[in-house]
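Missing here is one protein chain; the remaining ones are kept as they sit in the complex.
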Amino acid sequence: MPGYSDDKDAYLKRLRRVEGQVRGIARMVDEDTYCIDVLTQIAAVTKALQAVGLGLLEDHLDHCVVDAARQSHEAGHEKVREAADAIARLVRS
Amino acid sequence: MPGYSDDKDAYLKRLRRVEGQVRGIARMVDEDTYCIDVLTQIAAVTKALQAVGLGLLEDHLDHCVVDAARQSHEAGHEKVREAADAIARLVRS
Amino acid sequence: MPGYSDDKDAYLKRLRRVEGQVRGIARMVDEDTYCIDVLTQIAAVTKALQAVGLGLLEDHLDHCVVDAARQSHEAGHEKVREAADAIARLVRS
Partner (left out) sequence: MPGYSDDKDAYLKRLRRVEGQVRGIARMVDEDTYCIDVLTQIAAVTKALQAVGLGLLEDHLDHCVVDAARQSHEAGHEKVREAADAIARLVRS
């Protein structure tokens, strides 16, 4: 089971909300809403999506990485290597 | 009309795709996909959403800000002030 | 003269402070400061540097872009194109 299992329902709820917000942005564009107001909403949804990513990442570190480290140093290092790449992608997105 | 009017259909198409991608992330979570793969997808969708924002911003500068500047220095400055706040929100999101 | 001329001294002062903060981070590393505290300081300095960038960008839009737009639509569009690329680099950094 992935690290986020315990909070799965909460993540699904947050992602449904993000999906609705993206649909709302499309509606704003369709209705010729003023550019700046669309941009404000895009910044808000980007933050919401990144917050989901940060939550999943913490759950991953807390379960998969900690569990691997408890198996062996090597297993821990391998999982850290993989998590570090994922963090870099989040920071640069 | 907002600055993005000419490209409205292209923006709507990109936003529909982002909406589908967010739904895809929810499906990944629902199916217990490995955390790192979910995070990779979140980073990709965040970038796609920011790219829409950057496109809208350029259209805004190209139409609303340039048009305002051609009316008067004051009108141009006011629009720049507003756009600068929107840019700061995108950079910090 | 570039758009930031009027605020040149203020920018130089802020950049000197950022330079001192980077030197401070090097000192923290040299003194084996706890990783998390070094990271907190790196995040703060990154923000300070981006804030300088956002300020310069607003000055640029307010002077070079508005002035170009007042010369001709074409000159305005060309400057907007260039500014949009710079904004994309800031958003992605």
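Worth pointing out:
For clarity, chains are labelled A, B and C in written order, and residue numbers in each chain start from 1.
Rule of thumb we're sticking to: a residue touches a chain if its C-beta (ideal position, glycine included) is under 8 Å from a C-beta of that chain, and two chains touch if they have at least 3 such contacts.
Remember, it's a predicted structure, so these values are computed and weren't measured experimentally.
Although one chain is not displayed, its contacts with subunit A can still be listed: residues 50, 53-54, 57-58, 61-62, 65-66, 69-70, 73, 76-77, 80-81, 83-84, 87-88, 90-92.
Where subunit C meets the omitted chain, the residues involved are 1-5, 8, 11-12, 15-16, 18-19, 22-23, 25-26, 29-30, 32-36, 38-40, 42-47, 49-50, 52-53, 56-57, 59-60, 64, 82-83, 86, 89-90, 92-93.
Throughout what follows, only the chains that are shown with their structure count from here on.
Although subunit B and subunit C carry the same sequence, what matters here is overlap: shared residue numbers make up over half of all numbers found at their interface. Per-chain Cα centroids separate subunit A from subunit B by 18 Å. Work out the mean CA point of subunit A and of subunit C, and you get 27 Å between them.
Of all residues in subunit A, those that touch two or more other chains are 92.
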